[in-house]
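My questions will all concern the structure given below.
For this depiction, one protein chain was excluded, whereas all remaining protein chains were kept in their positions.
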Amino acid sequence: MIELFEVTKRFGSEAAVDGISLRVEKGQLCALVGTSGCGKSTTLRMINRLIEHSEGEIHIDGQPVRRFKEETLRRRIGYAIQSTGLFPHWTVERNIGLVPRLLKWPRDRIQARVEELMSLLGLPMESFADKYPNQLSGGQAQRVGVARALAADPDILLMDEPFGALDPITRETLQFELRDLQSRLHKTIVFVTHDMDEALRLADHLVVMRAGRIVQQGAPLELLRDPIDAFVESLLGGEDRGLKEAALTPVSHRMLPLGPHPIAQARIHRDASLHQALAVMFREHVDRLTVVDVEDMPVGELTLRCLVGVHRGEPGA
Amino acid sequence: MRWRLPLVWLSLLLALVLGMEQLEWLFRWIESGSREVIYRRADFLTLLGRHALVVIVASSLAVVIGVGAAILVTRPAGRDFLPLVAQVASMGQTFPPVAVLALAVPVLGFGTLPIIVALLLYGLLPIVRNTLAGLQGIEASVREAAVGMGMSRYQVLRQVELPLAAPVILAGIRTSVTINIATAAIGATVGASNLGDPIISGIVNGNTAYILQGALTIGLLAITVDSVFERWQRRH
Partner (left out) sequence: MRRPNVVLLALMLAALVGWLGLESVNVAANRIVLGTGFRAHQVVGWPGALVSCLPLVTVAILVRRATRVRLCWALVLVVLMLMAMPAWLAIAADRLVDPSLPQSRLGIGPANWLLLFLLLLSLIELRVRLALSRWAAWWLLLPVLAAWWLALAFWLEPLALLREYRGRSDPFQTAILVHLSLVGAAVGISLVVGVLLALAMRRHAGIQRLVFSVLNIVQTMPSLALFGLLLAPLAWLAANVDWIAALGISGIGWAPALLALVGYSLLPMVRNTFVALSEVDAGVIDSARGMGMSHRQVFLQVRLPLALPVMLEGVRITTVQAIGLTAVAALIGAGGLGTFIFQGLGQAAMDLVLLGALPILFLALVADTLLGVLASRLDHRRDAGVPQ
């Protein structure tokens, strides 16, 4: 668990971060979003003390970060940044084993851990262990960056625009993989990004920052439904934010039980998003879909009216 | 105001060259053992003039030939020669200028001509190398945009490529001229009469005052020229 209490960072007389309070629960992924220069990276870097905060307190699991020696603190916290910061003069294997080596793990344990991580991140040991970072594609390098951050099995992971330099397709793949990883590992992650879609896709807790302050925070759906001001609203995509909400809501939340009328031809998986369901309707020119489960068995139906939630808007519904 | 520093150096240089006689007391104090303490075989203004002339002739030729060659091998017609020229220009700079000068003498004989040729040949290398680097360092998109907007090849060269490469080319010329001033002085050993003369004859006769006179003048010349380039480069 990470807690920030009224934390301020001044560079000279200017406050880059201005009295922010924030609480990231254990196992949560918290995304810090905002335009560049809003203090999100500074906030992140204060947690592992790459930047020292000027005022306030930062606690990790109830302990102030200043109580630890800087290096000790950082070795307990995974850190992955944009363009990976991999050491170009070290092989992939050596890069991933960095923190365990700093922690003086025995050699065979490091070896085992590196192998474990590489297979976890889909980097076959035999073809990647001896490569140098420049021989990797952007996506591969980023995976190595994440593996390196996870190497000593830290409870906390700090990620500063880790996918910022990648093309959209690779980025989406890695976002998916990260979510998958997170559902298995349950790390406490603080994730900085300026890409709102990425934040919506990944975050349990979304923090919107502007000019060193937190403008609004909460679950992504809360923000989508109830942006506090025009800035947050525009950041969330303005008129498009309805579609984004649909993208975050699974079909199973809105579907109806199977009715008496015949089953519709067009189908949609129950775990698909409402956004996808809408796309299928639009494409097939229908207003009714059959919802199926993993085995392709019909489990319910979805009409356009319930997709858009007509009854929710009606009083007394 | 911008040219103040070069002007200061230049006036120091001229003052030293013209006022060498007035400094006799100083050199007398340094070299108390000798009867003659001012180098008189030729006056310093003449030596400075000859030195400058050799360097100017060699350097201007080197600029014309070097920049020209580099432009030629980066055009479609001369592109076949590009790898060789680039290799030679970078390898050639490992040759010490003294060795080049020494090798020019057996071929060309003693006197001013071999020095000019040696300076020219050696001075070509940094110019060619930098011009190539400057031209090749231009982003392809810039050139494409120029062509795309309908500029002719010559216009692209004159209005886009050369101006963009100018700072790098100028740096190459600066290196070349600096080396030439230094190497020309050594040319005094192969029979060219210039500012190297007082130094050599001072060494031969054990006259520290001669050495100092030559060394100070060449040093000031080099610094003056370099400060001009410094100014010039800053404008780009």
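Brief remarks on what is shown
Each chain gets a letter, A and B, in the order it is written, and its residues are counted from 1.
FYI, a residue touches a chain if its C-beta (ideal position, glycine included) is under 8 Å from a C-beta of that chain, and two chains touch if they have at least 3 such contacts.
The structure presented is a predicted model; accordingly, all values stated were derived computationally and were not measured.
The chain omitted from view is touched by exactly one of A:M1, A:A15, A:L102 or A:L248, namely A:L102. Listed residues A:L136, A:V192 or A:L307: the one in touch with the omitted chain is A:L136. One of B:L12, B:I71 or B:L103 touches the chain omitted from the figure, and that residue is B:L103. Considering the whole complex, the residue from A:Q28, A:T42, A:Q82 or A:T303 that touches the absent chain is A:Q82. Think of the hidden chain as still there; on chain A it touches residues 45, 48, 50, 70-77, 79-89, 98-99, 102, 131-137, 141, 145, 148, 158. In the full complex, chain B makes contact with the omitted chain through residues 30, 80-81, 83-84, 87-88, 91, 94-99, 102-103, 105-107, 110, 178, 181-182, 185-186, 189-190, 196, 199-200, 202-203, 208, 211-212, 214-216, 218-219, 222-223, 226.
Basically, only the chains that are shown with their structure count from here on.
Distance from the chain A centre to the chain B centre is 61 Å, each centre being the mean of its Cα atoms.
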